[in-house]
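Removed from the display is one protein chain of the complex; every other protein chain stays in position.
Now for subunit A:
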Amino acid sequence: MTTTDTTGMTGTTDAREHADPLVIAGREFGSRLIMGTGGAPSMRVLAEALAASGTELTTVAMRRVDPAARGSVLDVLRRLDIDVLPNTAGCFTAGEAVLTAKLAREALGTDWVKLEVIADEHTLLPDPIELVDAAEQLVDAGFTVLPYTNDDPVLARRLEQLGCAAVMPLGSPIGSGLGIRNPHNIELIVEQAQVPVILDAGLGTASDAALAMELGCDAVLLATAVTRAQSPAAMAAAMRHAVRAGRLARLAGRIPKRRHAQASSPWEGIGTS
């Protein structure tokens, strides 16, 4: 017997999804939507958005303690039972990123890190030279490294070869909302990867997240598209459904694209001929 939940999806579908977990470095996640926490106007709005997204893994940044700060993002994540994924945002060199990852491990008790080494403040694009250097050092130090990378299949392959637990190519620049600018490269990365591919950065709306999953990505990581939407919780719910829909469509196997029409109703037996 199947039951229908509020999303209109049947119990059978949910059961299939539960048998299709995201696995990163041996850890299973029911949700394929990884959230970031940056950009939310308040902790309350952030909490509502995270809950609506269904995420089980969420990024935080490491910064100097602000004695005047009220409420901690860690309290929000603990209350919602969401695992924390520290990032190295704001680091420009391998040395800075490695130190930040080590501080995060000490503060948060996790050796998982979203490795981010950017080239400049204007584009926030990854610096591939520093990124590979940092990834190598962190893998050697026993970290589970999830690198934010360019949509470059060669760089993604290098990162995988040196032991990263996933590769996280950008769709477009961080916070730009431009979506996936090079879907061809994302497909190439997916085809060759033996580790999960997580589309990270640049997504603007639900169709972008669905496209990422349809291209074969294993998960999506996003923040700004939700936290700076006019209604963050509503957009978080949209992203949750888009990721599920895109994943189901990928597994279902889409029809090939054709140049000409192909009738879906039979030609035989038309009564007016």
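Some notes on this structure:
Quick note on the criterion: a contact is a pair of C-beta atoms (placed from the backbone, for glycine too) under 8 Å apart; a residue touches a chain by one contact, two chains touch by 3 or more; residues count from 1.
The definition used in the following text is that contacts and distances are computed from a predicted model.
The complex appears with one chain absent; UniProt names that chain "Sulfur carrier protein" among the candidates "Spore germination protein", "Ethanolamine ammonia-lyase small subunit", "Phosphonate transport system permease protein" or "Sulfur carrier protein". In the complete complex, the hidden chain is touched by one of A:23, A:107, A:129 or A:251, namely A:107. Touch with the chain that is not drawn comes from one residue among A:60, A:82, A:117 or A:197, which is A:60. Within the set A:22, A:89 or A:159, the residue that contacts the chain not displayed is A:89. Although one chain is not displayed, subunit A still touches it through residues 36-40, 46, 59-67, 69, 72-74, 84-87, 89, 95, 99, 102-108, 114, 116, 223.
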